[in-house]
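Mind looking over this structure? Questions follow.
Complex shown without one protein chain; remaining protein chains in place.
What follows is chain A.
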Amino acid sequence: MDPLLFTAPARIRVLLVPVHPIKAPTFHRHVQLVKNFNVVRLGDVTPDMRGVQSAMFSSQLFHEGQLHFNFVTSYEPEHAYLEEFQMHRRIFGVIGIMDCCEWSDLKEGYNKFSEIIKNYRTAVAHRCFAFDPSEDQPDDTKGLIMIPNVGEMNFYMSTMISDFANNILTEFGNLATDIEKRQIIYSPKIPTPNSPQLQNGSNNQQSNGRYSAPLQSFSSPELKSSQAFSLTPPVQAMTTAGVGGAAAGVAPKESYHSRSFSSSTLVNIAAQAANVPTDMRLKKRAPGRILKLIADLYLMAGILPNALQNYMLAIEATKANSDYLWHGSALEGLCVVLLLAAYLHAEIGPPIIQSQPLASPTATDQPPSSPESPKVLWVETTEKYVQVLTLYAKTSSSSNDQVPPLIYTEACLKVAKLLACIWVAGGWGDDALKLIVHGGTPEKGLNEKWGLSSVCGVSKIEVTQWAMKGYGSYVEDMSITEQIHITTTLSTIFSIINFRRKHAFFLRQTALLILPLIAKPRNSSPQTNKPPTGSESGLLTCLKKVTETYGIGDDVDQTDYSVMAEDARPLTFGWPDIQIDVLKDALTISDSLPDYPSMVKYTTRLLRKLFMYLHRDEQIRLSASIPRIVSAGKKQGLDMEFKYWGLNVVKGIQVCRPTSRRIPYPHAGKKLSLKNEEKKEGVSPFIYQSFNKKKADNTQIHLVANETSYFLVTLANPFAFDLDIQSISISTDGVAFTPNTMSITILANTSITLRLLGTPTEPGELIVRGCKIKVHGCLEQEFCVYLPPSDEEIKRKEKEEEYSKRIKKCGLAVLDNLSHTTNNQKGFLKVSVISEQPLIKIKSTSLMHGAIMLFEGEQAEMTIKLENVGKIPVDFLSLSFSDSTIANTQALLNSSDMPAEEAYEMELYALRQSVFSWNQKDNVKILPGSEWIVNINVFGKRGCVNGTIQIDYGYLNRPNTSDDEPFYTRQVHYPVLLTIHQNLETISMDILNFKPLCEGENDGVVNSCSDNNKLIEDLLKVMKWNNKGTKEDFMEKMENDYCLLTFDIRNVWHVGFDVTIEADEGEEIDPLSITTTIQPTSTARIILPIKRISLSEKEYTQPIPSLSEKQFVVSKGPKGTVEQERLALALFWYREKLLQKIKAIWESQLTNQKGVVDIRSLRLNKSMLNVLKINEISFGIDIEDGSKVTKLSCNQFKCPVNEFVKMKFIIYNHQGIYILEI
């Protein structure tokens, strides 16, 4: 029972001792049974028939009264010095508990009990209860009471206890008479100064059993026995006191006296005390003190009226003598009396006054207290206690009557507890009184709500003030047991009033005090799987509570490790310094028990939660201790496998992009070839479409079944020590996946990025959950990595939390809130796995070092040899090309504002002349391991320096797939370096009319050409080409329908080339071709008869087309007149027509190269156009009379003079339309 119960002075302490041998559970069962009878009504006590003397404490005096027994199973002789002063500290009775099953001869057992009771000389009454007697055991042992386990056991027991009570009451009478006879009564003195060694010695001996008492109501039986014996006072005391204590009957006054002073400690006190004060003064004070002691006895005997009366008298007397200590003590007693009276609802004030006229003078002062409404009683009690404390404080000045700190502290704590009880009961009343009188744990919840404290009249503050008063600096000077008592009581009080921080503070204090007592030497004796004893588990529970309050309770271990990363922020609950301290204390305590699981628990918690506040060495030390603890625990046979404890080391995980040749590109359906897709895209009239979401390149990464895939995992170690990761592998869900494991050490305070491998074995969706990591010494554990929540999700969450956010929590309430934060499941990284894909590599090409040298316009061929290195065949192959010129021209076209015809020319150059071309073949089938050759044509395009051949391939016609299913292709790129040399250039074009080649008549323009021979030669060729008609016809035809195209071809290379020019007039005429050899650095003039071109107006006024998809931009430059525009268009279209007819091919005999001469560099001008084009309407003149008139040339005639000739005008209409008027 709690020694700091307010009504402790009214309780009679009775020790229950086991009579060995007895089994611990049996003993405790019987103890519980006996404890049921701790309250005995005075009316029920067997009336005493023995003598007049004991009538003083007759149970008949005050029927309503109650006897409160305080059955204890342990006894501390430490406070023996106080027994004289506070009678209730004494053991008044001893009850032996015997198990009949263990004894064959009960007599022997009783003898043993007799031995035991000799140790407790203050005990005035004893009984030996023999439980569970068997039938054959005779009930003949004197003094032994057999308790049968059948029948009305309760009734029987209560009778026995009543009888026992009577015995005690009788003895009280004797005691009282003894006291009354005494001359001098000394005040208590703390015995510490003289016998510290003794005290310490006994402390160490009995460490375990004794100190377990405050924590747990029982201790193990083995300890109990040792305790029972070791508790005996020093030997000499036993021998001297043995005589009196053994007798069950009357304790003679002298023996008692000698007994109380016989212990070594008290002798000292006596000697000390006798020196200082005069006997006279003590003698003067004696009557008051006697009165107080007798009042104590009355109080214990439950005869409240007498107690009250005696206390009042004592107060009077001590006041007069300024005997502060005893005065205070008497006041304390008075308070207890009043409280008990209130509890019994007994009016004790007035009846006493009537029956005992002696008390009347004092009664006039006091009565208002008792008869008044009980609501004030607690207020009065506190007031009285204030007085008590002042009185006690006064004693500090006197040398011999100093109040023992224990008394002072207990007084404070009693009040605090009283108030706390009232508070928790919701106010003064029967509930509160019951709590006060009987103790026990109050039910919480009555007064939990804050703000209610004022309603019941007691504020928590008041409780705290009283409690803290009791915890002065002097407490540190007390013995450890006392300190533990005080701290436990304090923590109880604070837990009652729900001051969790204070509660934790004192719990921690208690634990620290207990620590040196439980520290056992680490013996290596194998205690396999020993369950923690009561005290140990109690201490562990204690630690648990303390850590919870400081925000580092078991809750923090519950959290999911994968979200722990956020928790590492420093802004969470609690005071780091204190948390570190508390955890270290917890560690030390569990270390000394030793309790390995909790050691691991606290070490890991310290590291996880507070590593950022710990020094590097500290962290290293702690982390190093873990394996040691684990191995020690394993030695003990404990299951020490534990999870990884630290923070989530996996910071991020992402799928590694495969190398470019392994990337699969998705396509919508099988039947759409790549080129179709391209065409489709070109439909839209706008180049930039804001609504078309373009897919970013790296959004979708596909993994391929049965191919090794790579994951980039970022690991971080926030600790100051290296983390040894024994194995790490990707943890997945969804389709089957074979991960590869690896091991690594993350250095302190660093992060690393690992590339982990794994192979998905089937197509489908792969969910990447995170990593499975086995940290050295821990179990393998999965660390999940969640995708960051999307914006929507965050918004939704915010909305949900909006309400709870408005209620702000502070202090410990935050702690409750913290644990409620739920982390709703976030998504994992998902990757799609596609079915197996073929893999191709370029085995060889016909090029040397991937480079090729060409002349401008040259046509060459190259081959690429592909090899299927995958596991499945390839049945689809598509080539696409790109070269360096395209991008350049595109850029130029987009940036500059050039005339349309220029732009057309550039576009034509860029787009229509591709460097590479390929003749697609059907029925491609490359089986695994086999080779395939692709032929590619290469064209020597001016200005091109490099190009890329891209080969897309895939396996389309798989078994069991439908046509609509998307398919994937892979790409192989082959870069080609190109060197293009210019060999021939075409310059200075002109177009001329045919003029008759009249010798001597040099008025023509034609013969400006230097090389006449050449010209003739060429013309001869022309004649050869068409010598069907007569020369005249031919000439006429030439004059009308043909014109001459001349241009120069210059060879800029150092090798001669054969150039063939072809003019293809189409229709019925065979194409005309001229071949010349152009020597290096020479120029050849090419003259070609070209049929004049007639274009309708509709044709030549078309706008210039654009070959690329280009946004129309209004020209910024100065706009020409309508005529100029028309001219420009006409020039463009006539040129186009002209160029269509002409084809120039070169050939080198030496190297067997051939190619095309670029003739597009030739430009047309207005005068050329006039020659080239056939006017819509033209005239022809003819003179008919053929005999006289000779036709000299086209429009030249020779006519006789003065003769009529018939002239014929021929009007040609070249237009497609009918002209009506001329």
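FYI, a contact is a pair of C-beta atoms (placed from the backbone, for glycine too) under 8 Å apart; a residue touches a chain by one contact, two chains touch by 3 or more; residues count from 1.
In this text, contacts and distances are computed from a predicted model.
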item	value
"Clusterin-associated protein 1", "Trafficking protein particle complex subunit 2", "Intraflagellar transport protein 80 homolog" or "Disease resistance R13L4/SHOC-2-like LRR domain-containing protein" - which is the UniProt name of the missing chain	"Trafficking protein particle complex subunit 2"
Chain not shown: contacting residue from A:Lys808, A:Arg912 or A:His1054	A:Lys808
Candidate in contact with the missing chain, chosen from A:Gly173, A:Pro405 or A:Gly574	A:Gly574
Chain not shown: contacting residue from A:Lys502, A:Lys772, A:Lys941 or A:Lys1173	A:Lys502
Listed residues A:Arg89, A:Lys384, A:Lys414 or A:Lys469, member touching the removed chain	A:Lys469
Interface with the unshown chain - residue positions in chain A	450-451, 453-454, 459-461, 464-465, 468-469, 471-473, 494, 499-502, 504-505, 508, 550-551, 570-578, 581, 808-812, 814
